[in-house]
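All protein chains but one are shown in place.
Chain lettering (A and B) follows the sequence in which the chains are written, and residue indices restart at 1 in each chain.
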Amino acid sequence: MTAVVDSPTLALSRRSFLRVSATTAGGLIVSLYFDFPSAAQEAGPGKAKVYPPDAFVHIRRDGRIVIQVNRLEFGQGVQTSLPMILADEMDADWSQVVAELAPAADEYKDPVFGIQMVGGSGSIAHSFQQYRELGARTRAILVAAAAQQWRVAPEQCRTESSVVHGPGGRSAKYSDLADAAAHIAVPETAPLKNPADFRLIGKKTRRLDSRPKCDGSLKFGLDLDLPGMKVAMVAHPPVFGASPKSVDDKAARSVPGVVDVFEIPMVKGRAVAVVADKFWTAKQARDRLQINWDFSAVEREDSSQLWEKYKTLAATPGNVAVTRGDEKALDGIASDNRIIAEYEFPYLAHTPMEPLNTTIRFDGDRAEVWAGSQFQTIDQAAIAEVLGLKPNQVTFHTEMAGGGFGRRAVPDSHVQREAASIAKRFAGTPVKLIWAREDDVQGGYYRPMFMHRVEIGVSADGTPLAWKHVIVGQSLTAGTPFAAFTIKNGVDETAVEGVVDTHYDIPNFHISAHHPEVNVPVLWFRSVGHTHTAYVMETLIDELATRAKMDPIAYRRKLLNPDAKKLHGALTLMEKESAAWRANLPHGHAVGIACHESFETGVACAVDVSIEGNRPKIHRVTIAVDPGLAVNPLTVESQFQAGVCFGVSQLMAKGAITLKDGYVQQNNFDTYTPPYIMDAPTAVDVHIVPSTEAPSGCGEPPVPVISPAVANALSRLTGKRYRSLPLVTV
Amino acid sequence: MFHTHRATRLLISLVVCAGWSATAARVWGQTAPQAVTSVPANREVGLAAWQQVYSVLTYPRCINCHTATNHPEQGDDRHPHLFNVVRGPEDKGVPGLNCATCHQSANADSTSVPGAHNWRLAPLSMKWQDLDDQILPSVQICESLTHNLSGPGILKHHEEEPLVLWAFQPGHRRDGTARSLPPLTHDEFVAATRTWVDAGTPCPQNP
Partner (left out) sequence: MQTYNLTVNGERKKVPVDPSTPLLWVLRDDLKMTGTKYGCGIASCGACTVHLAGVATRSCVVPVSLVGDRPIVTIEGIGQDLVGRAVQEAWVSEDVVQCGYCQSGQIMGAVALLKGVPQPTDRNIEQSMGGNICRCGTYVRIRAAIKAASQQLHEGGTQ
């Protein structure tokens, strides 16, 4: 096993929580941007955007190197791996590196999407090159400064571990050069390292934020405390979009410490806010509100009625997503050689461990925001709109977040809008809005309900000759600015990805979709469309393999297009690494196989499953991944181990959000239950296909493969097919 | 409470039986008639009292802790205790997830968690259902009980054990609903126990 690099214990936790700006701390921090043009140059036609290193890296007199991370850290590890990239090119002493989450600003926008965000497993994929260049250019001016002082050519110098070495044994520390370097024009380009010379990139490196997360010192958004701060909670309509008809707040106001009770607008409908001195007061008061709600103007959705409606839709062709070959090919196949399968996927709630929260202080002509947001640009603009400000009048601090899985990336910024509506009434006072767990479970923005109806015509050799597939489920992006990119021919890409882009060679392939409008707000949930499409594909492929009496790995290998390099690589590596235990399964255990590519990362897994107490017991997972170059193989290993433990969420017996008569029937972890330790795989070994290709994503790719793999193993044990989730029983 | 009806029936059945013991008289708050000799209450009286005791022991919420399973149950519907709580080697859960991890020495009204001194499961020797979740028959429980404890011991347990006392005054949940009660009051339960003990803890015959 390769050595693991220890990360410095330099504390993220020691930084002051009352952060002012990037140019902080009176004189100690030497800025590199003394002469640099203040704004990043806008990208002209055909010209790549040039990012200002000064916005990303500060070299302090004491030698510490503070690197700004341009996206939220919410568990995925970018707060370590992005700085690794910059530090490597810069030849910085890793033990002196401190990472900070950048506030909302132009410089920190995602280079591909043009907004400051995290999602789509794009952090490393989109910022790898960017951070390399930033590091290289920073190194260049440090070398130039030393060369200037020594009157030598820069080419005569080399760098290592925050030191420039010159001819004749001369050397200078970066911290000593920073003043002089500030006067040197930063080149637009600088040579990048030969990957063979990487010191950090590609090495297992421990996380920078571990220690403060283990001693209680790291502050999440929910932990924020500011002088004079008040806490707000909101009584949300129990049916989406409704409004209060009447509010009796006498009992609420009588709780000592309550400051005010008032109505606020929601994105749809209205709610009632309570502001108090602290959480317990606010919660008691909020729970004592007597509200009569007006449901007359909203649709009261009901899960069983929705299933009926979806079933009807699934039986008819929808908007075409992809079509190739002969649409009528199925007609020529005898019914004995057809598989017809209907799949049901319920609403899923993300339930990140840190409940949603935002703190805002409105100062009339300015505002300051603290939030663990996946969507800083969008949230900042929404808050500005509510407060009647321009976005650049809103200082937006990015806080460490306790999980997200997509829940903190909301196009309508509804939580931020609630917070702003409340803060607006308390100018000068910071107000922290907290959603209780119940608000979170019942508050919508779920992975939509989906139904799939698949009809497969099987050829004589057991491969699928014809594949007709209808997908029914709400569109995530309709009505949002994202729609322009994601909706084509009436089909939301996010609902069909994983099917339409399958790497299986299926000659006659016809996919269509219906997007019903339902009064339930929906949102992307870690791996988005792949949460359901991979389950359908990989269980059906497995069924076909069983019919053909072929080994499930061999069947996939045969059916996958030869060009699907990442999938083939992952499949082969998984096969090799799992061969020994697959051949030696105890009685009562079965193997389940699945492979899937998402976010340009190929993944294949084998699981060892038995049945205990009417539940699947997952003893072991061997998972192989081709993510292109793995910047931090320890992060990749961690993401895949933890990602499969997350991915079994949709198998949990109580892993569904259901509605009855408009009300969400679940309200906390007792009724909507995520995996505990015994529900998750016991052992997970991760294997990375060596690659020098550009890095692709690791945040979401672990999720799609695990539940179909487990279902496939169960099918081998019971002979049943599991087409309706969650798995209430095996 | 609504249990008066049953209590009245018990009283009547005691009154009509011959050999009313001095002890029983004490329970009902009446002075005992002058007893020349201590006559054990007759077997039928004892058995009738036992049936009363049995009705409490096998009341669903009592079985939640007097369970055969490796985990407690909860609620009127006796679902497995949430959050993967297990019995543990001493019926008190396991380190990190003890009963005391949540249950304190009194009810926590503001958070809906019931509590009483030394909250724990009854040992397996006091299980009142089998592993198929069927309530054990009266004769089996009676024999098991008398095998493990003396009459006075049982009476003391019924009279004094805080968890038993709690069962009869379980309080309210946070939403204001009252936790349901066993079929007798505590006083009636103790009285019936005493009657049964005084009758020599007779057990029904095997059917």
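Definition applied: a residue touches a chain if its C-beta (ideal position, glycine included) is under 8 Å from a C-beta of that chain, and two chains touch if they have at least 3 such contacts.
None of these values were measured; they are calculated from a predicted model.
Asker: If I consider the whole complex, including the chain that's not displayed, which of B:47, B:94, B:135 or B:181 touches that chain?
Answerer: Checking the options B:47, B:94, B:135 or B:181, the one contacting the hidden chain is B:94.
Asker: Where the complex has a chain not shown, which of A:153, A:315, A:353 or A:427 is the residue touching it?
Answerer: Only one listed residue reaches the unshown chain, and that is A:353.
Asker: Have a look at B:47, B:68, B:108 or B:149 and name the one touching the chain we're not showing.
Answerer: B:108
Asker: Just one of A:415, A:451, A:634 or A:664 touches the chain that is missing; which is it?
Answerer: A:634
Asker: Spell out, residue by residue, where the missing chain touches chain B.
Answerer: 82-86, 88, 94-98, 100-102, 104-106, 108-113, 115
Asker: I need the residue numbers on chain A that touch the omitted chain, in ascending order.
Answerer: Residues 4, 73-77, 206-207, 209-211, 213-220, 222-223, 225, 256, 278-281, 284, 351-355, 400-405, 436-438, 634, 638, 641-647, 668-670, 674-678, 680-684 of chain A touch the chain absent from view.
The definition used in the following text is that only the chains that are shown with their structure count from here on.
Asker: Please compute the C-alpha centroid of chain A, do the same for chain B, then give the distance between them in whole Å.
Answerer: That gives a centre separation of 53 Å.
Asker: Give the list of chain A residues in touch with chain B in this complex.
Answerer: Within the complex, chain A contacts chain B at residues 670, 676, 678.
Asker: Name, in rising order, each residue of chain B that touches chain A in their complex.
Answerer: Those in contact with chain A are residues 82-84.
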